[in-house]
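For reference, the structure is listed below as structure tokens.
All protein chains but one are shown in place.
When the chains are written out, they are named A, B and C in that same order, and each has its own residue count from 1.
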Amino acid sequence: MDKLKDYPVVISVPVQWGDQDSFRHVNNVMYIRWFESARIAYAERIGVWSLYDEEKIGLILASITCNYRRPVNYPDIVRVGSRISRIGRSSVTMEHKVLNGDGDVVADGDSVVVVYDYNHGRPYPLRQSMRAAISELEGKSF
Amino acid sequence: MDKLKDYPVVISVPVQWGDQDSFRHVNNVMYIRWFESARIAYAERIGVWSLYDEEKIGLILASITCNYRRPVNYPDIVRVGSRISRIGRSSVTMEHKVLNGDGDVVADGDSVVVVYDYNHGRPYPLRQSMRAAISELEGKSF
Amino acid sequence: MDKLKDYPVVISVPVQWGDQDSFRHVNNVMYIRWFESARIAYAERIGVWSLYDEEKIGLILASITCNYRRPVNYPDIVRVGSRISRIGRSSVTMEHKVLNGDGDVVADGDSVVVVYDYNHGRPYPLRQSMRAAISELEGKSF
Partner (left out) sequence: MDKLKDYPVVISVPVQWGDQDSFRHVNNVMYIRWFESARIAYAERIGVWSLYDEEKIGLILASITCNYRRPVNYPDIVRVGSRISRIGRSSVTMEHKVLNGDGDVVADGDSVVVVYDYNHGRPYPLRQSMRAAISELEGKSF
């Protein structure tokens, strides 16, 4: 069973040799880069990402957590899943799970992301169209 | 009042221009690198870090959290404080706070670190000497 | 015509959003990371890479050059080709070319790599088997 089946957005990232540190496995910082790429892939899918160039509505990362479950080594290709577990007025909680090429969970965690109106310098209430896009992608209502 | 006065280990890191991303402030991933540098500085102070080369006793990062409070821009020099708030049998919880050059808190968070015996492939109970070194550094008993 | 047809080893790397800097295109440093990944892929193909774990025969980067031809933006997938243009006694010159998803050359350059014997602390003359593997891969003699 695919451990990412409940994650509607999944990206693949090949491990580069230089992602490894002196302990000869992928450095903890890289997982946070993968989370970032996964968040952005999700934002693209719900039409939020393109709003920055159009209307200066962007995303701000409020917090992140990451649980490191297993080391990752070069060479490998990791898959990173994202799903939204909570929608607030101007923020969402996104959950991430990272699998290695063998399908083992190597990390999980979450990000809290705030939608932000850079024109007015304040959080931006999620539009109904954004909520609908998330619900459709997640296959559930919030 | 120095917001890092309760953090016995503090490092300074100059922001490099290239730490910034397309939003023109320091990328979220860099904060995790700063946390890492701060953890290692602490481990050096209590004599844990050198054990890896000597006895293959090392540190494994189990989890991390980071709350992003304010953007950071180049040029600046951040200061990152570390303190231990909990000591378990083989693990510690370390708290971090990051200040910018103006003394504003730009991030805080924590790391859970497991002391690991790479020779035997299992967690390593913290030695009494390590506990004593932490207590002395923190100015309190655990 | 594929501009990488004369490059026997080609890797693909997806651009991550966070590879971009404040100018909103991929930072110059990332190209050097791609070169590194390309070098290692080549070394794997000729059986040199595995020698480090087996015999402490490794590769040392002596120099690098990179000509930046065009900016690269997220999202994209770059392809990086490597070929060896010169074999010396203990070193090789490797040429790299990077294409974006449209097939445009975005960078080229080269690396000089020294084969090094870490046991004895000195350059290691390329074995005949290495030379043969390179000649076969390149389809020419040196």
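Note that in this section a residue touches a chain if its C-beta (ideal position, glycine included) is under 8 Å from a C-beta of that chain, and two chains touch if they have at least 3 such contacts.
Just so it is clear, the structure is predicted and the values come from calculations on it, not from any experiment.
The shown chains contacted by the absent chain are A, B, C, with contact judged over the whole complex.
Touch with the chain that is not drawn comes from one residue among C:N28, C:N73 or C:S90, which is C:N28. Residues of chain A in touch with the missing chain: 17-18, 20-22, 24, 27, 29. Where chain B meets the missing chain, the touching residues are 12-14, 16-18, 33, 36-37, 40.
Panel shows chain C; residues 23, 27-29, 32-33, 36, 58, 60-68, 109 of it touch the chain omitted from the view.
In this section, only the chains that are shown with their structure count from here on.
Each chain gets a centre from the mean of its Cα atoms; for chain A and chain B, those two points are 24 Å apart. Distance between chain centres (mean CA atoms), chain B to chain C: 35 Å. Within chain C, residues 17-18 each touch two or more of the remaining chains.
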